[in-house]
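Single-structure report; data block below.
With one protein chain held back, the other chains of the complex are shown just where they sit.
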Amino acid sequence: MEIWRITWFTVACAAAATALILPPGVVLAWLLARRKFPGRVLIETFVSLPLVMPPVATGLILLMLLSRRGTLGGVLERLGIEVVFTWKAVVLAMAIMGLPLLVRTARAGFEQVNARYERVAATLGASPARIFLTISLPLAWPSVLAGAVLAFARALGEFGATIMVAGSIPGATRTLSVAIYGYAETGQDAMALELLLVSVAIALAALWTANRLVERSAA
Amino acid sequence: MIDLDIEVAQGSFLLIAKVRLDARAAALFGPSGAGKTTILDAIAGLRTPRRGSIAVNGRVLYASDGGVNLPPHHRHVGYVPQDVALFPHMGVRANLLYGRHPGVSADLDRVVRMLEIDGLLDRRVTDLSGGERQRVALGRALMSGPSLLLLDEPLAAVDVPLRRRILPYLQRVRDELTVPIVYVSHDREEVDELADVVVNVDAGRVVSVDQVRGS
Partner (left out) sequence: MIYRVLALGLAVLWPAVQGAPADERITVSAAVSLTDAMAEAAEAYSRTGHGVRFNFGASNVLARQIVSGAPVDVFVSADEVQMDVVAAAGLLKAGSRVPLLRNQLAIAVPGDRPRTFRSVREIADPAFKRIAIGDPAAVPAGVYAKAYLQKEGLWPAIEARIVPTGSVRAALAAVESGAADAAIVYRTDIRVSPKATVAWTVSASDGPRIVYPGAVIGTTKAAGEAQRFLDFLRSSVAIRIFERFGFTPYQ
């Protein structure tokens, strides 16, 4: 019973995290692919940081920002919003770790769209927003989808940042990865293995579904 | 009527063009690399000159002095690039209608009949032959109700027998619609058949402007 609860919770958070980063991530990927703007290199670097930093470090930064003593955390507390040690922190950690994967994959997709199509669309009277929605996005859709799947898979397996900012609270913030760690640490290898198998099964299912979707949209 | 006075720099290449065109069809003629496509891109707003001004029928599209630089989607210029570039993820009808918005009076039936593409409306872009693609692209540009039509080597990618078949459509557009055409070509014969005015371009400079036939 507990296994299904933990699984359900993890998948739900990963899905929410992916849905959260999808709109801004895709727009950002397009901007980075097609537009030059001041601060572009800075933004590129920031977005990629979670990829190269140890996840625990990312988690620590989040914790410092969002806890009661942190800059953001203080504001949130006055608004009555709690993030640290709640499912919101889990979703946030997953989102931040998945964002660079989404942006980089989607951006490569946009860069592969022939710029000619976008230029002709402009001469036909389409504003940049319309070009993005009717030309760039549809043509780059397989890459966008692949990026979303990567981000989802990353979210499912996320551990280091999550455990730092969301803790390991049974029933409230314990994800599959965190639970596996807990069971392994207390010598309950049988449980750990069971959860591990569930993890792998979900990851396989997600990747399989995604590949079918990508194949179908590329056709 | 097109008023052009521009300097466009790209790397070590510099194009200087100062010319006034008042014809139904004007050809930009010259060897490759002369700068012909650069002129088209500048008029369409896809390339920004270093300085100068561009006006179509008195409407200023670009003026470095006045700080005017209309983005392409505000210039009302129909552009058919050399590789045609029909949107592959849309069907023929969607391509044709892409440029249409309220206020544009282009009539789909008329354009479709003129270019003889009625049978193609429900086809996918990938199913079309080279000649059919050219005509659909032409139709798409016309359907956006442009005040100027720019064609980049409209017959270059097409073999000779097909060329003979598409030329009449271009002539029809020239004769039946009031939209002036500016097109790039390096084929003398094509120029002779279509153009009223020929602008000879070479090595980034306008060498001469010849009146071929009275308009």
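We just call them A and B in the order they show up, numbering each chain from 1.
By definition in this document, a contact is a pair of C-beta atoms (placed from the backbone, for glycine too) under 8 Å apart; a residue touches a chain by one contact, two chains touch by 3 or more.
Because the structure is predicted, anything quoted here is derived from the model rather than measured.
Undergrad: Name every shown chain in contact with the chain that has been left out of the document.
TA: Touch partners of the hidden chain, whole complex considered, are A.
Undergrad: Looking at the whole complex, which of A:32, A:47 or A:63 touches the chain that is not displayed?
TA: For the chain that is not drawn, the touching residue is A:63.
Undergrad: Go through chain A and note every residue touching the omitted chain.
TA: 8-9, 11-13, 15-16, 18-20, 22-23, 60, 63-64, 67-70, 73, 82, 84-87, 163-164, 167-172, 182, 184-188
Definition applied: only the chains that are shown with their structure count from here on.
Undergrad: Could you work out how far the Cα centre of chain A sits from that of chain B, in whole Å?
TA: 45
Undergrad: Using the touch definition up top, name the residues of chain A that touch chain B in the complex.
TA: Chain A residues touching chain B: 114, 116-117, 119-128, 134-135, 138-139.
Undergrad: What does chain B use to touch chain A in their complex?
TA: 44-46, 71-79, 81, 83, 85, 87-89, 98-99, 101, 140-141, 144, 150
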